[in-house]
Structure formats: C-alpha cells, structure tokens
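A protein chain is absent from this complex, but the other protein chains hold their places.
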C-alpha cells in the first residue's frame, strides 16, 4: 500500500471543471491549504464545493471564490467573506445552506453506504421545503440524503503511506466524515510517518478511506479570532 | 463531574425486571464481565438484551441465560452456546437476529438522534419482512429504526471520572456505539485514571455519553479460539 | 435593566451540577464566565470540544484549537476532542442538557429566527437548527427590542425560522419569560423594570400572573 504522491499538483490530478468536491475544515481551521493553492493555480472551474464554510476574502476557499472557480457552495455558515456575499447576492454564485449537523451526517452517510436518514434538524424551516416529513415518537423529522463527491480533500496532522490519519485538536472537525465520502479522497498532512509509527488503536481515519496522500508545506494556519488572556 | 461509583453492584442499581439493556462486546472480547456477574447475583429477570452475541454456555451473557434471566436476545450471531440454542428451539427465549452492521448502526443512531435510516443490508431476506423498501440509485434499501435501551453497559480499558473512555484493541467493537445509546450508560474499566491523563485528542468515547463508571476487578478475559503459531 | 453581562449572569443561575452546555456566539458565550461556585459544568463547542476552557495565555494560542466562534481556546483536564459527526450526535441525541443561543426574533409559541434576513443578510444557520430541533432545554439570550426599538418577542416570527416550538425560556435585558401554550409567561422583571415596560416592549401574547418578582 503506497498512496503517497509527490505534492499537491500530483494529488489534484483528475479534478476537472464541473466536479463536486468536499473540503474539510471549520472556518480556517484544518483546511487543505496546499490543495486549495494548487487548484487556484490549475484554474479548474465550475466547481461545486461542499465545505462547512467558505473561507475569508483572501484565504481558504475565498481564494477560489476570488477567481470565480466556484459555481456552487454547499455550507452551513458563510459569514466573514465579503466577496462571497457579493457573488451570492448578485446571483453569480449558487448557495445551499445546510444545518451543520446534517451536513456532517450527510457526508458520513455517503461514506457509510447509508443513502438517507431522518433528522429533526430543519423541520418547519426553509431547509425542510420539498423534503419528506415523518413523525417518530410524536416528533417531526425530515428525510435527508447522503452527499457524494468526486473528490474529497482533507487535511490531517500526521499520516502514513497506507493513508492512516491522525488529526490535531479541533482541526479534526469535518475531515474524518469527508474522508469517507470521496470517490477519490486526497489527504494532505503536516508530516508523513512510517507505517506502524501511528498507534493502530488511536488512528482517527483508517487508510482504507484514502487514495492519495502527501506531505504539505508552508502551512499558514491563519487564525480568524485571536483571543488570548494576559499572562499572570 | 464525578461519575465514579464504588463497584458493579452500585453501577447496576435501577436495572429492573423487564428492562432493555445493551451490552458491548464481540464474542467474549470486550464484555462487561463485572456487571454481568452483578446481574446474575441481583437476580433481575425478564431482560431484553441487545448484544452482538450471547456469550458461551458458562461465560458472558451465557451466565444470565443459564439462570433464565433473559426473555429476549437481539443479536447478529448466536452460535457457540448450547443452552441458548436449547432455550431458543424450545421457545423459552425470544430471538431477533439482526445483520451486524445494522445492529451497530441502529445503536449508534439512537445515541445520535437519528430515528431511522435506509440500508441495503437484508433486502430480499427475512430481515426485510414488514419493512419499508425504497430504491436509491436503482438499488433497494430497507428502513431500519434506532434501538433504544434503558441501560447500556460497556467495558473499556481506561476511563476517568468524567466518563471519558479508551478501549484496547478489538475489545472496542460495539462498545462506543452502545455507550451513546443508553438512557443510562454504565462503563466498567480496567483502570480509572485522573482527568487529563487521557490525551483529549485520542479519547474513543467522550464522557458526555457516560453516567456511571467504576473500576472492575478480576477480569478473566476468556479466549474463545486460541490460535497461535510456534515461536521460530 | 440588564446589560449583556447581566443577561449572561442571570442565565448562569439556570446551570445545574453535572450539565453539559452549548453556548452560542454573542451573549451566550459570556455565560461561561459566571458559573456558580461549586458547580461542575462542561461546555461543548459544536466544532468538536467538550470541556472548553479559558482563552489561551498570550503567545500560547494554537490555530488548531478554536471554538465554534473561531476564537482560540483551551481545553480543560477531562475534556475531549472529536469530529463534527460525533459532536452533532451529542447534540441531536439529547446528551447536552442546555443550549443557550441568541435570536433575532422569538414567537410566543417558541419559534425562533436567527439565521437569515432575506435580501440583506445570509450568514447561514451553522449548528443552530440542529441545536434547537434536538434539545429540550433551549434558552434564548437577547435584547428585548431591536436597534429600532421594535419588539423581538412576537406573536409570529417574520423572518425565516431556525426552529419551531423549541424555545423554553427567554432571558432579555428586561425580563425572564417562559414559553407556555398561551404565550410568554412573565417570570421575573429585570431590576428597575416595571411590568408595564415589559408589556410595552412585547408584541406577542404576554401572561402576567400575580406579583412578578424583580431579579435578585
């Protein structure tokens, strides 16, 4: 099992115009910075991106939005991005807003072979429009379907050449669920280690879900809200 | 947060005749030995037990079967137990057999607030009788409902007094999913450690799912099929 | 009348020992600062933390350790980190005992709107729809009126809903009110606020029964 590719350019091979992508991350935390840069350079366009957020104006998915490479965003929260708002209000960009828990569960469901499930989230709101409603224990639920993606792109802390991944802190977020859901899943990691170095009992994402892995470089890891307290 | 109770007798308080229990484990691996013994002693009866297997004649859930404390088993595989077979064929014991993946997913769904989901497993078989069938991408699926339990009883390797759990090897199996699904979840562990000793990044079951925890004793950990190769 | 801190302090009195609590962005976040002494309460952040702690010391902030408001945070001993699927399993599965969140509007039947102003603002619902649809114990923390002085406690919400019949209690700068089958039931007045002040600021049905105590 050797899934290692040289770099982000190699990793994104086969991502074509019009494809559907999943991208891990919450805000700017745990996003695949290297692959996003490589896609900005590749010029691939008309993308549908499933990602919890849309980056900020000049970082994360905002970089692809700036270049108008994204046709449609499927997200739960898209504040913090003026260019995004401009494109959305002008109609240049399609946007599907999805409750965050449903977004996570719909990605996971795709990876887990569950085509649809009932959830209470969104009942009685715009989100429920056109969706089947059913009561369980007297409580209304709506039927949500799995999301599928041509490529899923995730960012992990460490990985081995079998594709086993370990995430650090809250950079985990959507990455494990999306890793399961790509027809092809690309993992970029801060450090590639030898098989066996990661304790098999504490692997967050088993390698079976990963098709390509590479060691990224120059991670900026920008912080959106730097909140601190003074040292005592 | 202090969820520690003194022992198995304390932990099982409130488990009454006729209740539905989930019990973690795969075969005899990762089963809550201490709680099972305590229930044998308590004499609680008419139980519905959701557990992947039913133990062997003289260990695991087999101990409760011997004493006829179980009214109904919900399992995926029940070989390896003559007393079980006898009670089942004589009609003393009700048995619901569930595909293993559906069993795991139905426990998890209960804990995750998902009342029902579609799965391909069991379509066209006895398992699908009376269940809704729906096609997704041209493939038939059946609707399966979440399993709920009055108590879930799991066995972990280490835990802290907040209820955070870490499992060892394949003793993990059904334990994390069932831990999420009990109205009250009891965890028995081989070792209780101080909060903070378990790396927060590598906790298998967050404490939020656990209501009671205790350090078990005298684990037998019986092996069903001891397979070895000679030392070179 | 309460300021934002006062609202947070009042909500903190609702906390009970052993609870897991999810705090939304804004006023709700402040609640964490006023946990009564001796109570063990764990804060959940839906991006994947239980046992969220204080902000990090200057220079110790970690880009890989943020809360749902994208602020750098720490984790307390006994805390845990998990992925988004597990986080919302906790929420949807009813394992979180209290959710506190802000709102633009609340109706007297417990509907809430807080994610969208058509044609003006669409930031998205984030985790709010999952939270309000799942938990039994939803407290809204907000100002009683908006910047133009209009009531935010309405007969019916005018904005797109986040959830229906889900709010249990509302704590504002003027009052504490519970949602009942017949509307907002006034429970407490903020210091120096009269029942008439509250009536004037409440567009939805208001139930005033007996003497309404002032918050202590």
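Residue numbering begins at 1 within each chain, and the chains themselves are lettered A, B and C in the order written.
The rule is short, and it goes like this: a contact is a pair of C-beta atoms (placed from the backbone, for glycine too) under 8 Å apart; a residue touches a chain by one contact, two chains touch by 3 or more.
In this text the structure is predicted, and so the values were computed from the model without any measurement.
*Asks:* When the whole complex is taken into account, which chains on show are touched by the absent chain?
*Replies:* A, B
*Asks:* Could you tell me which of B:36, B:49, B:105 or B:210 touches the chain that is not displayed?
*Replies:* B:105
*Asks:* Just to verify: which one of B:52, B:87, B:185 or B:211 makes contact with the chain not shown?
*Replies:* With B:52, B:87, B:185 or B:211 as choices, the missing chain is touched by B:52.
*Asks:* Which positions on chain B touch the chain that was left off?
*Replies:* Contacting residues on chain B, toward the hidden partner: 26-30, 52, 75-80, 85, 88, 95, 97, 99-105, 108, 119-127, 157, 167-177, 204, 221-232.
*Asks:* Touching the absent chain: which residues on chain A qualify?
*Replies:* Touch with the absent chain occurs at residues 1-2, 108, 110-114, 160-162, 164, 180, 194-196, 200-201, 203, 206-209.
Here is the rule we go by: only the chains that are shown with their structure count from here on.
*Asks:* Between what two chains do the most C-beta pairs come into contact?
*Replies:* Per chain pair, the contact count peaks at A-C.
*Asks:* How many Å are there between the centre of chain A and the centre of chain B, using C-alpha atoms for each centre?
*Replies:* That pair's centroid distance is 33 Å.
*Asks:* Taking each chain's centre as the mean position of its Cα atoms, how many Å separate chain B from chain C?
*Replies:* Inter-chain centre distance comes to 36 Å.
*Asks:* Report, in whole Å, the distance between the mean C-alpha point of chain A and the mean C-alpha point of chain C.
*Replies:* Centre-to-centre distance between chain A and chain C: 28 Å.
*Asks:* Provide the list of chain C residues touching at least two other chains, using ranges where the numbers run on.
*Replies:* Answer for chain C, listing residues that touch two or more other chains: 81-82, 88, 91-92, 134.
*Asks:* Could you list the positions in chain A whose residues touch two or more of the other chains?
*Replies:* 105, 119-120, 167-169
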